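This part shows chain A:
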Amino acid sequence: MSLGAPSVLEVNDLRGSYGPVRVLHGLSFEVHASEIVVILGANGSGKTSTLRAISGMISASGSVKLGGEEILGKRPEVIARRGVAHVPQGRGTFAELTVEENLRAGAYTRKDPQIDTDIERWYGVFPRLKERRGQAAGSMSGGEQQMLAVSRALMMSPRLLLLDEPSLGLAPLVTQELFQRLGELNRQTSIAMLVVEQNANLTLKIAHRGYVLEAGEIVASGSSAELAENDEVRRAYLGM
Partner candidate 1 sequence: MTLFVQQLLIGIGNGVIYASVALALVLIYRTTGILNFAQGEMALVTTYVLWQLTDSGVPIGAAVPLAVVVGFVMGALIERVIVRRVEESSALTVVIVTIGMFLAANSIAQFFFGSDSKIVPRSIPDKATTIADVKITLQPIALAGLLVLECLVLWLLLQRTKLGLALRAVSSNPDSSRLVGISTGTMLMAGWAIAAALGALGGAAAVSGGEALDASLMQRLLVFAFAAAAIGGFDSPLGAVVGGIIVGVANAMTTTYLADANNGVDWLKGITLVVPFGLIALVLLFRPTGLFGRRVVERV
Partner candidate 2 sequence: MKGLPMTTRRPTPGQRVSARRGRIVGLLAVVALFAAACEGPRDREIDALGPRPTVPGQTTPDGSTPGTPIVDTSQCPGDPTTGISGDTIKFGVSLPQSGLYAAFDEIRKGADAHFAYVNEQGGVEIAGKKYKIELEVLDDAYEVPRTTANVNRLINNEKVFGLFNVVGTKNNLAIRQTVNDLCVPNLFAGTGSPAWGNHEFPFTLGTLLTPYPLEAKAFADYLKENDPDATVAILKANDDFGKAYADTFKAQIEGSDITVVAESDYNPDNPDTKSQITSLAAQEADALLLAATLLGCPNSLSAVRSTGWEPLIYMSGTCTSKTIIAISGDAAADVISVAPVLDPADPANFDLPGMALYREKVPEFAPDLVEELDNSIVAYGWTSAAMLVDVLSRSPAADRFSVIETARSITFEDIGVMIPGTTMSTSAEDWFLGETFNLVQYSLADGFFKVISDGPIDESGKTAEVAGDSLVNA
């Protein structure tokens, strides 16, 4: 829709399924350069499946274009190499590896020499990670693991960051700090982000645009301001 460079992510008629059970019923949405887009949805609405379909973890049909190039049907590791960084639900930490090793794992696909400087950068953004750098990642708290997961994803210097319910299992204060950081990151590095969440008011604060997902179908979309005003959204997600 936007005239400028092709949007970072273009999804058309996305249908995903787990074996015989069909979960996504023809989603279409897109994420533009340096934009944060949120997909709001209750439990079981297909949020996680949407991200997993994009990153190739589940079988899907339709079309998913990354910077104009079709990536649907490719293996997850290939999609990751194309620049899609996916922070899975429950953070997917490498529990037995140390914090630093988790970060280095993130940079697995990179050949450039700035890996060490990047690690120091993320230690700067999340100082607590630096304190625990030699510690096994599994022994850290939920919040710390979330910060590690985001940093690890960003170590891939991706074009698009997928975040699956980052607020899951975090204390409100920690969630607030995390979302604030995500906003700052987007403004500093103008990296495009697609966040699926239930926590509407926090996400809508930092998101530019958003969609509402119910039972595998998009039922509403618009700028974050419009969505904040939308009655349905207010009733379902803002508890107003």
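We adopt the following convention: contacts are C-beta pairs under 8 Å (C-beta built on N, C-alpha and C of every residue); 3 or more make two chains touch, one makes a residue touch a chain; residues count from 1.
These made the cut because all candidates are chains of the complex that A comes from, given by their letters.
Everything numeric in this text was worked out from a predicted model, so none of it was measured.
Any copy counted, the candidate of 1 or 2 that touches chain A in this complex is 1.
The residues of chain A lying in touch with candidate 1 in their complex are 55, 57, 75-77, 80-81, 85-86, 88, 92-97, 101, 104-106, 108-109, 152-153, 156.
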